[in-house]
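All protein chains but one are shown at their positions in the complex.
This part shows chain A:
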Amino acid sequence: MAGSRLEKIGTIYSRASGLMQSGASRWEDRPLWYDLYEAFPPKEEPRYDRPAPNLKLRQIFYQEDKIRALFHKHNKNIGAVNLLQKEKKTLTQRFIDHYSIVEKKYENMEEPQKIYDEALELLKREQDTRNEIIEITSEISDGSQVGESKGEPLKINIGDIFK
């Protein structure tokens, strides 16, 4: 069977049609995909020497990344996150929610440190109601810059431990 094995020249379609044009192969013996290629051509020609487009890789950032960075800067040990669970919001996401609410309340008049403290306070209160005691302790362990009160009492009921 006639064929051109020069895959670096043209495309599979151009090579197949060239063979038919020159009479090296018959139209009846065309490859099975030939009609499909004509009906549904690929978006880009599958040429070996198709150059890379001159595009820049965009960096993805969101508005709330600043808040996220602030939170993670002061809280290094906030535990592992299960990426597969979709029902519950992550701790960071909850902090971002509180932060944006507080920020909106002050209408950008207050300095970030105050908003941060207030949002953290709201987050801690929320955790108290949810009884997420362990997360609280780990969460503020590295918050030396913010001046976290280390004397926050752990709400552990000894009776619960031996249940």
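As a convention for this text, a residue touches a chain if its C-beta (ideal position, glycine included) is under 8 Å from a C-beta of that chain, and two chains touch if they have at least 3 such contacts; residues count from 1.
One rule holds for everything that comes next: contacts and distances are computed from a predicted model.
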{"item": "Per UniProt, the name of the complex member that is left out, chosen from \"N(6)-L-threonylcarbamoyladenine synthase\", \"Rab proteins geranylgeranyltransferase component A\", \"Small ribosomal subunit protein uS2m\" or \"RabGAP/TBC\"", "value": "\"Small ribosomal subunit protein uS2m\""}
{"item": "For chain A, the residues touching the chain missing from this view", "value": "3-7, 11-12, 15-16, 31-33, 35-37, 39-40, 42-44, 46-50, 52-53, 55, 57-60"}
